[in-house]
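All protein chains of the complex are present and in place, except for one that has been dropped.
So, chain A:
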């Protein structure tokens, strides 16, 4: 459904992405892992054109796009079909939780207000925050804000939701509530691409794990393969460094 080929991205002299391919089919939960600085977030941001790739092609359903020379009209089209969940939530500060969810529907997609409010309340219910609908972001905890962020993403019924380290900015005790919501979405068969550092969670929800290092994809496959029988040395060292810490969390 969504295919990205051969993405290159450079910041000044620093090559961040050196030819990355990624394929997402309907119902897939693709988890992108890797050490910091490996280009995971940049890849995700390029897929939604928050960053402009220097080179690369995208195929989204029937649309195919040159990711460097993409027009703002094409970007608009892609963004109507996708949703993005940010690391630091980025809720609209001047809008209530409900308005955060409905603004994209009313303003961005021209849906009438009563219908949008209905959709918005349903989305908030799904993330367990219907009783916080009239609260402003400044009155919500980090975990609640991120759940509103997820509600905002699912309300527009996107073909794919992109998660950029959705729990990295949260207090450890609030991580669980956000992961539970994402797990629920995975169960419902939502198509998602998730950048995360939560290994246990990754193993639970992923249909496909992509391991990145130094701007390239080192290894990809089903979670069982990657976590239990990694082939590449780079993957093994990464997992060895990460997994022992996970023991404490269990």
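Note that contacts are C-beta pairs under 8 Å (C-beta built on N, C-alpha and C of every residue); 3 or more make two chains touch, one makes a residue touch a chain; residues count from 1.
Everything that follows uses one rule, which is that contacts and distances are computed from a predicted model.
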item	value
The complex's invisible chain, by UniProt name, from "Oxidoreductase, putative", "Probable peptidoglycan glycosyltransferase FtsW", "Electron transfer flavoprotein subunit alpha/FixB family protein" or "L-cystine transport system permease protein"	"L-cystine transport system permease protein"
Contact partner of the left-out chain, one of A:30, A:43 or A:156	A:156
Per the touch definition above, residue among A:48, A:168, A:184 or A:207 touching the missing chain	A:48
Interface with the undisplayed chain - residues on chain A	48, 50, 76, 79-80, 82-84, 86, 88, 90-96, 103-104, 107-109, 136-139, 152, 156
